[in-house]
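To start, the structure under review is shown below, and the notes come after it.
Shown here: the complex without one of its protein chains, the others still in place.
Labels A and B are assigned to the chains in the order they are written; within every chain, residues are numbered from 1.
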Amino acid sequence: MWHQKIIQLKEKRRGFHLITDEVLSALPEMTAVNVGQLHLFLQHTSASLTLNENCDQTVRSDMEQYFLRTVPDKGDYQHDYEGADDMPAHIKSSLLGVSLLLPISQGRVLLGTWQGIWLGEHRIHGGGRRIIATLQGNS
Amino acid sequence: MWHQKIIQLKEKRRGFHLITDEVLSALPEMTAVNVGQLHLFLQHTSASLTLNENCDQTVRSDMEQYFLRTVPDKGDYQHDYEGADDMPAHIKSSLLGVSLLLPISQGRVLLGTWQGIWLGEHRIHGGGRRIIATLQGNS
Partner (left out) sequence: MWHQKIIQLKEKRRGFHLITDEVLSALPEMTAVNVGQLHLFLQHTSASLTLNENCDQTVRSDMEQYFLRTVPDKGDYQHDYEGADDMPAHIKSSLLGVSLLLPISQGRVLLGTWQGIWLGEHRIHGGGRRIIATLQGNS
């Protein structure tokens, strides 16, 4: 079976956000999948999806500090007419990626004990972000 | 249905290149897919595939400058017998990745408004690069 839907995320401030529950609660159809996959695809070029620690908020803030330091707003960018945070956001989006593929077994995604789904919001005012979720598998 | 084919890209100079049209025009079979996925897999270790802005050329040149600066040719690399651009190319390939998975609906890939497919050519003389494209879905 194949099932595809749009998940519209609520607007978030710049930084990394744990969105496991916001995403999975939008996919009740997953319970029908015995063995399969969930594909999450973010339709943006200045935000990202990644998997990381699902518990301690300081991991997310340390991650944000790392990226602010290594991909600084004050770079010598040609592409600057959308604001100082725009070109760094494009770079972070490519470094982290915008797509996750998660294995499904017996209706649930097989995340590790400490794995959570993170949204990287790399713009100061990014607005609501959109994910295309595609489920497939044996029902 | 499953459909797999080789896409041979034209040789490109070092830097980031928008290849959306070059790739998608090689896949007329996609129009038969109602709901599905397109997997693009680059068979190389010194180039990359990523999604990013599809319009302004300065985004691609700023991206290239960022990677030339943070993964410099003049690193203190042991692996240097293939040229100063070789080891940095391997690093960029792993940072950016060589594989993209794109959702398909009604015969078209669901890229966001600003998303395009980029080839990162990280060698000075990389030659023509090869992608394995795998289509699957409901027809």
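Convention: contacts are C-beta pairs under 8 Å (C-beta built on N, C-alpha and C of every residue); 3 or more make two chains touch, one makes a residue touch a chain.
If you're wondering where the values come from, they're calculated on a predicted model, not measured in any experiment.
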Given B:Gln8, B:Gln43 or B:Asn138, the one touching the chain that is not displayed: B:Gln43
Contact residue for the chain not shown (choose from A:Met63, A:Ala89 or A:Ile131): A:Met63
Residue numbers in subunit A that touch the chain omitted from display: 35-37, 50-53, 56, 58-59, 61-63, 65-66, 70, 95-97, 100-103, 105, 110-115, 118, 137-138
Residues from subunit B at the interface with the omitted partner, ascending: 2-4, 39, 41-45, 70-71, 75-79, 87, 90-91, 93-95, 97-99, 101, 130, 132, 134, 136
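FYI, only the chains that are shown with their structure count from here on.
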Cα-centroid distance, subunit A relative to subunit B, in whole angstrom: 20
